[in-house]
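Written out below as structure tokens is the structure these notes cover.
Removed: one protein chain of the complex. Kept in place: all other protein chains.
Here the chain labels run A and B in written order, and each chain numbers its own residues starting at 1.
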Amino acid sequence: MNAPARLLWLALALLLITPGLGRTEQIVCLDCHDSDMMRKELRAIPEEWRKSVHFQNGIACNDCHGGDPGDAQMAMSPERGFVGKPGYDQIPQFCGKCHIGILKNYLDSGHGRALKSSGSGPNCVTCHGSHLIQRASIDIINEERCSQCHTYERAKVIKEALFETERNIRELRGSIEALHKAGVYTEDLGKELFSTEAEFRTLFHSVDVSLIRQRTDGFLRQLDRIRGEDQNIVRELRFRKNFASYLMLVCLAAAGVLVMLFRTKG
Amino acid sequence: MDRRRVLKSLLVLLGSALSVSLIYPLVRYLAPPSGAEQGGKVTIKKSEVEVGSSKDIVVRNIPAIVINTPEKGFIALSKVCTHLGCLVQYEKSKNRLLCPCHGGVYNLEGTVISGPPPKPLQKFAVKVEGDSVVIG
Partner (left out) sequence: MVRKIKDWLEVRIGLAEIIRTQLTGYMVPGNINLFYTLGFVALAAFFSQVATGFFLLIYYLPHSEYAFRSVQDIMSRVPYGWLFRMMHAVGSNLMVATVVLHMLSVSYMGSYKKPRELTWVAGAFMLFVTLTFCLSGYLLPWSQLSYWATTIVTSIPAAIPYAGDMIAGTLRGGEMVSGATLNRFFAIHVILLPLLLIFLFGIHLFLVRRIGVSSPPFGRTAPRWRPGTSFRHEDHPDGHPFYPYFVQREMMMVFLYFAAMFFIIAFLPTLFSPDDANTPADPFRTPAHIKPEWYFLPFYQLLKLIPNKLLGIGIQALLAALFIFWPFIDTREEDNILKRPRLLALFAAVVVSWVILTVWGRYS
């Protein structure tokens, strides 16, 4: 068989998509936590995690809890850095290993100080949950949750102060996603938005109304700039569509004239 | 016969329209990028950044930081974390750059020390010319 033919049926052979192909490593934690020998609440953990934003971004058990996900015998050994379940007042430090900026603002906030002084203030999981964690939204601030500890009044004021910025972010995120679907490489724009959003989220954890109000203008300006870039891309896409349509019409017209030409000949 | 003539000139017209519509993009495509995209150097005074301290600047629309290190003199790095784009912060005491979003840590070379960033921070060229420092 000669070279082109051999290369070809390699090509022809395009297939066998095995879904597991390329998945990096097996996490041994799941072997036990998924099995029915586990207590019900411990068994629910992997299922919750699989629905979480952490799972979507490849954050696995050991990224928070330590330990060795590759060795069933030693998976939960403190020697391998296993820390297990944090105590109630240890939770902010636990999440703050990665969410550094948020931890800092939280610790300075009324919430954080309450936890420190009394050991019973709201911590991360009070609002965000633990294993089933989702991308945060402003809806987390609601009467049911806040009034567990204090009246909703103050929380409502903060929510109102955040509302406009949050709405802008949500809108822009949708718009950028749509551009990505339309074939545009949006990583740079997406990162700009994420950075703004993250800064805003960090601020939000200070639960300080006057600080939030004071900085809202800056955020809105930043978002306006991102929206401007986004709109430029939308306009550019419209231009491309028009230009390609024009080229198509010219080609069609040329083909039409040729048809008329060879019909005229007789 | 007259009809054929008209059709032929119409064809020539359409052909030229198509050629022009493809040659114009080609000329634009091959033209050298405009000066604004190439340049964008930032010049600061040496005295603005003391040894061990840092200064935030913007180079070609990218937020960046100039650090005057005791060991290696002036260095300039992009502040945009390569993970999700948050702006990293300079931690003078630990000689490192930390991303507040997900804890990515870079050393002063811009190399990833720990955390999720996939790539090192972008580095800018630095040239010391007398009293001033030219970045980019």
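Remarks
To be clear about the criterion, a residue touches a chain if its C-beta (ideal position, glycine included) is under 8 Å from a C-beta of that chain, and two chains touch if they have at least 3 such contacts.
Since we're looking at a predicted model, the values are computed, not measured.
The chain not shown here is in contact, across the full complex, with A, B. Considering the full assembly, A:Lys181 is the residue among A:Lys85, A:Arg135 or A:Lys181 that touches the omitted chain.
Listed here are the chain A residues that touch the chain not shown: 1, 4-5, 7-17, 19, 21-24, 58, 180-187, 233, 236, 240-245, 247-248, 251-252, 254-255, 258-259, 261-262. Although one chain is not displayed, its contacts with chain B can still be listed: residues 25-26, 28-31.
In this section, only the chains that are shown with their structure count from here on.
Mean C-alpha position of chain A lies 25 Å from that of chain B.
Chain B makes touch with chain A in their complex at residues 3-4, 7-8, 10-11, 14-15, 17-18, 21-22, 80, 84-87, 98-103, 115.
For chain A in complex with chain B, the touching residues are 97-102, 104, 188, 190-192, 194-195, 198-199, 202, 246-247, 250-251, 253-254, 257-258, 260-261, 264-265.
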